[in-house]
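Reading through the structure tokens given below for one structure.
All protein chains of the complex are present and in place, except for one that has been dropped.
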Amino acid sequence: MNLFFLQNAVSASSAVNYLPIALQVLCAAGFVALTLGISPFLGPNRKTAEKLETYESGIHSVGNARQPVAIKYFLVAILFVLFDVEVIFFYPYAVNFRELGWNGFLAVLMFVGFFVCGFYYIIKKGALQWED
Amino acid sequence: MNAIILSAILGVILMFSGIFVTSKTAIRNIATAGMALLLLVNIAEQGGFHLFNVNTHNMLVFSKFGLLFNSIAFSATLLFFLVSAKDITNVGINAAEYFALIFFISCGIAIVSSFNSLLLLFLGIEIISIPLYILTGSDKRNLKSNEASLKYFLMGSFSTGIMLLGIALVYGAKASFSMEQMHSSINAGRNAWFYAGLLLVLISMLFKVSAAPFHFWTPDVYDGAPTVFTSFMATIVKAGVFIALVRLFDMSFVGSGYDWQLIIAIVTAATLFIGNITAIFQQSVKRMLAYSSIAQAGFMLFGVFSQNDFSREGIILYTLGYSLATIGIFAVLIKMKDYTFEGFNGLARTEPVLAATTTIFLLSLAGIPLTIGFFAKYFMLASAVKSGSHLWLVIFAILCAAISVYYYFRVIQSMYFKTGLAETEPVTPVFRWLLAGMAAAVIILGIFPNLVLQYLYF
Partner (left out) sequence: MPINLYIFVALALFCIGVIGVLTRRNAIIIFMCIELMLNAVNLLLVAFSKMHLAEMGSAAPALANNGTDAQLFVFFIMVVAAAEVTVGLAIIVMMYRNTHSVDVNFLNRLKN
């Protein structure tokens, strides 16, 4: 019975550890299959042209989804990727910031300083301006 | 440590001067002064003066060899700025950013010349490569430049992936990224991981220095990139990666009981052969110089092959001689209107100083005595003789050096013995004097190589 409690399984070391995850996956898939499979039989079923139309959040779809996006969006997306990933370095610091003390804090401050330099640079270069 | 931190800060300063300074002359002056400052600070560190005291946890180790190499790389960059700064600002609209990227590359070079951990090797190589992808494609409207940059980027990041797999396998075997742990005893079943990993790292490094059979990207990229940046890429950057390769070998393969010398011997022979033979058939001087840089990389591989005092002296001299000569030739080439051999016809009559200095640089590249190129090649070959194995390689290298004389002399022949009107851009007297100074340095160091080598020992 211990098998179903994750904290007990951690100490052991074999493929049995993954049984709870497998059970979870089975339950999730089973629930989805069950609800989707059973719903057509439970409710009344009237197909009209209006109902079969494609729509998104109640709004009629307009045009093709695969159309080019403005290149400005590309620049913002790329800058997002850059600044987003840099944040990863805060994680090791956050895990043991007590042990690192003031020296660690100064190091992180320097890192953020370089970071802000880059941010200031892209603002000054006009990379975030939407209107021409 | 001085050079690493200062070059990063200077890079940021140059980035911001692109916003706040509008005059291109001012940007040039800031960049040149910054590079001179970087050189001074590095020389001060050679004398034992440290600006910053950072605990690197033994991830970086600053040896005399690495610091001397830094000084040579920075002085070559300073010369490069002095002779071609105007051409750098003329490549595109973002003049300051080009200089900033070059400073970041200098930071990468300073890291790989002192790494003591595979993590720092990886970071240094990437800090060198990523700005280079941008510099290669900096001529945005030129299709050739675009193509070269895309090609370089795809191949470069592919080889980065291979290097990372190698590092991961080495880590799996040794449980550490530190170079000092490379000789620690390991679980016998994991020796295969260790050797496979080191070979993958070696392959990716050979790719970065464009050694055969991983050279195929070099001619295309060097040809497509703006000529000023080709000059920088072919000299300083290539020498920087070579230093990383030499240090990596020194600390990992040597003494591992693996017959790595045979691999390097075969790679060296292939590089020399392919570089020299293909260079003969080129019609454009720029493309010929690209192949010649592959051939010169073959000679620099001797520094990896032998791993003794001679080879360390040799690679320092080679870096210096090859950078001086190639930067000089490219500086002249940028001024030419026509990059083919015919474009050089009759240059001796229209621009005698340019023709004479180009001749000296070409003689140095070919390894004619009384130039620094001769001693560089001599030290390399002597180191291989001293290491005692694979003597056929030395004979093969001498034959290849003889072949190289043919295509270098073809340029001299068209400058002096063919009639024509070589057209050049207008050239300033300062430019002529600088070239003459570089040519004088090539000859003086060719007579007294100890002027540089003494710094290796005290």
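A few notes on this one:
Chains here go by letter, A and B, matching the order in which they are written, and residues are numbered from 1 within each.
Note that contacts are C-beta pairs under 8 Å (C-beta built on N, C-alpha and C of every residue); 3 or more make two chains touch, one makes a residue touch a chain.
Bear in mind that the values here come from a model prediction, so they are computed numbers and not experimental data.
Within the set B:G66, B:G224, B:G240 or B:G446, the residue that contacts the chain not displayed is B:G224. Contact with the chain not shown here comes from a single listed residue; of B:T22, B:S157, B:S389 or B:Q413, that residue is B:S157. Of the candidate positions B:Y133, B:F194, B:Y339 or B:F431, contact with the hidden chain is made by B:Y133. Residue positions on chain B in contact with the hidden chain: 119, 122-123, 126, 130, 133-134, 137, 140-141, 143-144, 146-151, 153-154, 157-158, 160-162, 164-165, 167-169, 171-172, 175-177, 219-220, 223-224, in rising order. Residues 13-15, 71, 74, 78, 81-82, 84-86, 88-89, 91-92 of chain A touch the missing chain (whole complex, contact as defined above).
By definition in this document, only the chains that are shown with their structure count from here on.
A separation of 43 Å divides the Cα centre of chain A from that of chain B.
The residues of chain B lying in touch with chain A in their complex are 12, 15-16, 19.
By the touch criterion given at the top, residues 114, 117, 121, 124-125 of chain A touch chain B in their complex.
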